[in-house]
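Pasting in a structure now, in structure tokens, and then I'll have a few things to ask.
With one protein chain withheld, the remaining protein chains of the complex are depicted in position.
Here the chain labels run A, B and C in written order, and each chain numbers its own residues starting at 1.
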Amino acid sequence: MAGNSFGKLFKLTTFGESHGKAIGGIIDGCPAGLQLDLDAVQQDLDRRKPGQSAIVTQRKESDTVQFLSGIFEGKTTGTPIGFIIHNEDQKSKDYSHIENSYRPSHADYVYDQKYGFRDYRGGGRSSARETASRVVAGAIAKQLLNTIEIKAYVSAVGEISLDKDHNEIDLQNIESNIVRCPDTGTAAKMEQYIKEIRKQGDTVGGVVSCVIKNVPIGLGEPVFDKLHAELGKAMLSINAVKGFEYGSGFEGAAMKGSEHNDLYNADGTTKTNYSGGIQGGISNGMDIYFNVAFKPVATLIQEQTTINKEGEYVQMQGKGRHDPCVVPRAVPIVEAMAALVLADYHLLDKVAKQ
Amino acid sequence: MAGNSFGKLFKLTTFGESHGKAIGGIIDGCPAGLQLDLDAVQQDLDRRKPGQSAIVTQRKESDTVQFLSGIFEGKTTGTPIGFIIHNEDQKSKDYSHIENSYRPSHADYVYDQKYGFRDYRGGGRSSARETASRVVAGAIAKQLLNTIEIKAYVSAVGEISLDKDHNEIDLQNIESNIVRCPDTGTAAKMEQYIKEIRKQGDTVGGVVSCVIKNVPIGLGEPVFDKLHAELGKAMLSINAVKGFEYGSGFEGAAMKGSEHNDLYNADGTTKTNYSGGIQGGISNGMDIYFNVAFKPVATLIQEQTTINKEGEYVQMQGKGRHDPCVVPRAVPIVEAMAALVLADYHLLDKVAKQ
Amino acid sequence: MAGNSFGKLFKLTTFGESHGKAIGGIIDGCPAGLQLDLDAVQQDLDRRKPGQSAIVTQRKESDTVQFLSGIFEGKTTGTPIGFIIHNEDQKSKDYSHIENSYRPSHADYVYDQKYGFRDYRGGGRSSARETASRVVAGAIAKQLLNTIEIKAYVSAVGEISLDKDHNEIDLQNIESNIVRCPDTGTAAKMEQYIKEIRKQGDTVGGVVSCVIKNVPIGLGEPVFDKLHAELGKAMLSINAVKGFEYGSGFEGAAMKGSEHNDLYNADGTTKTNYSGGIQGGISNGMDIYFNVAFKPVATLIQEQTTINKEGEYVQMQGKGRHDPCVVPRAVPIVEAMAALVLADYHLLDKVAKQ
Partner (left out) sequence: MAGNSFGKLFKLTTFGESHGKAIGGIIDGCPAGLQLDLDAVQQDLDRRKPGQSAIVTQRKESDTVQFLSGIFEGKTTGTPIGFIIHNEDQKSKDYSHIENSYRPSHADYVYDQKYGFRDYRGGGRSSARETASRVVAGAIAKQLLNTIEIKAYVSAVGEISLDKDHNEIDLQNIESNIVRCPDTGTAAKMEQYIKEIRKQGDTVGGVVSCVIKNVPIGLGEPVFDKLHAELGKAMLSINAVKGFEYGSGFEGAAMKGSEHNDLYNADGTTKTNYSGGIQGGISNGMDIYFNVAFKPVATLIQEQTTINKEGEYVQMQGKGRHDPCVVPRAVPIVEAMAALVLADYHLLDKVAKQ
């Protein structure tokens, strides 16, 4: 209820604040007998961690996951998988300046209003640090889905956009650069732009795109829990996300039915894929693809005027080490959330018919 | 699990196929003692019903809701509210041509694959007729929320867009025309365009925008169940929706933090509202606003080539009476889903603090 | 949340008051492709219905179920199964005397306290009439479970107890008498006793026992959702139930481990079955058996002193036509709830391992 769980049959519950002792979670419902590659889990965490490159926050966190239960002799046992990631770089003093003031476009003010007070250290629960737990669970979900391929990449940074769609790029190139844009030329421009933005003490938004291949036909539930509805919720639950579109998306709203309909080939595949691999909320075996819009990071290394608890105007400047642009680090998070959704529907589909 | 329920504390479960005896639902969790205006419920249903104007399907359905339980002496009793809407215009023969064939960009094919067979009469469960039940529940949710104002309207039909944002329009004008676009001039163009599209036997997509005013601060749950994440899921669960964005949306991804941050006034309101009334997943008291993209209706009154169960190519032409553009009728559905989300979070917020 | 749903994957939600227009429910999650015998559903309803014999209430209700959705060409479609049962014998005037007074050991008082007011006609939602919807859903669950045999029977009426355990009786005899006790001699005594009690305007409690045969090994979830925990909840959710025990039950608490342990045969069956077919919350393939204690019906055809809303003492005498003892009619309800639990775990077990 209180919003810290995700999934129905493959269920992740997370806990932890950015500056507490540890964050972590419990995965409940992972089927027994899954041989786990724990190095692959850590690799996904490493793709998300601070300090990995020159264009992300330089905070120091090794982000090493420790599994506490649910795995025996390398395989899942069917019992809950508990895990923790210790917080190492807890410079709480960095945040003393926000104890009584509300950072613009952060959750400080609404937390105080909703809960009566807040853990003001570094954003507390509203910090994107929580997403490390999602990456752990998503990495395990990916292994459950084995043949399904989930690839996210950066398709826009500010006004610099990748002008190729998911069919025109080489997904193997995503990790070839620190921006995680599969087009090398565009990636270079994006990297340059992020560095300039950082110098200005400013931040910039961006778009992460994701393509999912080899999806079996039939994943998704009709009506409220359509596959794309759950994917949309999953993405919108990631910090800083402002929009989600799949298949033809917002452009599809401007099209005619005679252009937009995906005509069938004799084998049930479709000649076009404006549907984005989903019809009526259920996967049709074609590629699923979608875009996720991220707003610019709200913490600026610039002076801003804001208010304190007394409603007085105060000057504030971001301290600490922040990301000038979140999308490079958001790539594994988008993949993780997509994997969690698919793992859930993969299990639900096993009980769809007699 | 099987996707026919929505909500946590204010929970709607629906049943029914487009051509069965009736559709309906159960609302569980509506607090006791709410004085209901049942005429207002029927009025919202009338805004969704077929045959209401020249630009929607001419199918004949009175769509009269009958309440079976949970209401006594005009007030909710705290027990589940069961309701049904009889299907009157069940011309099942209209659909015999699709028994063995798969309509392009419909769910026919994936239902057969997922469930082994399907109720082929008029789309069965995948028909948007199901949304009538949502409108019933949403109309009750609106009454629970009383002072909160939820207004949806058409902001684009095909390539004709309303070029004003939600602050520049008069929400009282929405029902002044059959398109439900609050700008009279734009509405006239949209109406004209829909009529042309219909003559061509074609269809067109569109965008519904929604603004929610007078939202108390504090609605929403952090992490997975952020208010906008649940709104996004709610909207994406509506038939034909391809995208959702709130606040600055996809445009926000191109902005800098120094432009995008919403600076505070002394009273906790903000000078700008790129956040769309939600920070960290929790309402901040400013207007919530979002856009929902609808694809063009897949049923065309044009001949299309498709396949049958044997994988043979066959010719197909839509019969029956279909909408050339869904957005005018989608307006009350968007409002209903928004009301369901807010009602749920309104109740959840009552247990957020001691 | 509000307590009107049961089950996780095979989920029943019910609505309806005893004296409203109709009661009914929605079954969500029944797998597609199940060939249904709808006559068998009605037969179970007939075993529960009023007026079926001389020892039950003589209220007149045909209790005919009408299915509204989810079934096509005799098979489940995977979409929700909506159904209603119209209330025919709504003598609301029978209940005007309780509008302002609280019947002893009924829920009148607590409903008024919890909800602020209540639908006072015949117990409203707290009436056992709601269990008719459970019988409908349970009858479908039985068909999903096909080879599993669920048999409930009356094992005590007041102080008259069946002195044979479930291995010593012939389950085929249950329906041979109106008490539904499989031992003919004991049944005759029970019937005689119930008739005497009725003449006195009094009521009496009883025990329903249940045995479940041919249960596959592995149903149940560890920790909180143990198979017997969910069975216990299911039974305790039936009106008038005061206790539940399975296997050795309360007698087991007085035994030593050396007596109570069930030693294995070489094939994994056990020589004794004090465990009641469940170990660690998971079925072990042996017979599951349990007892359910029902209190005497609270409505007496005798004068009782009670209080009204003003806290004044008033005299009250039950009117209408009530059961002198509920256990004969409770037999199909116990079976239905057991079937719902097992159907749920049958589906959950399909996702337990890779």
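Here, contacts are C-beta pairs under 8 Å (C-beta built on N, C-alpha and C of every residue); 3 or more make two chains touch, one makes a residue touch a chain.
What you are looking at is a predicted structure, and each value in this text was computed from that prediction instead of being measured.
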May I ask you to name the displayed chains that the omitted chain touches in the full complex?
A, B, C
Which parts of chain B face the unshown chain closely enough to count as touching?
1, 9, 29, 31-34, 78-79, 144, 222, 347, 350-354
Touch list for chain A against the chain that is not drawn
1-2, 4-5, 8-9, 11, 13-17, 20-26, 28-29, 32-33, 66, 68-70, 72-73, 75, 77-82, 84, 114-119, 124-125
For chain C, which residues reach the chain that was dropped from this view?
1-6, 8-9, 14, 102, 104-107, 109-111, 113-116, 125-126, 130, 156, 158-159, 197, 202-207, 217-218, 220-226, 228-230, 232-234, 236-237, 239, 242-250, 252-268, 270, 274-276, 279-284, 291, 293-300, 302, 304-307, 311-313, 348-349, 352-353
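Keep this in mind: only the chains that are shown with their structure count from here on.
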Whole-Å gap separating chain A and chain C, where each centre is the average of the chain's CA atoms:
46
Rounded to the nearest Å, the gap separating the Cα centres of chain A and chain B is 26
Return the residues of chain B touching two or more other chains; collapse runs of consecutive numbers into ranges.
1-2, 4-5, 8-9, 14, 114-116, 125
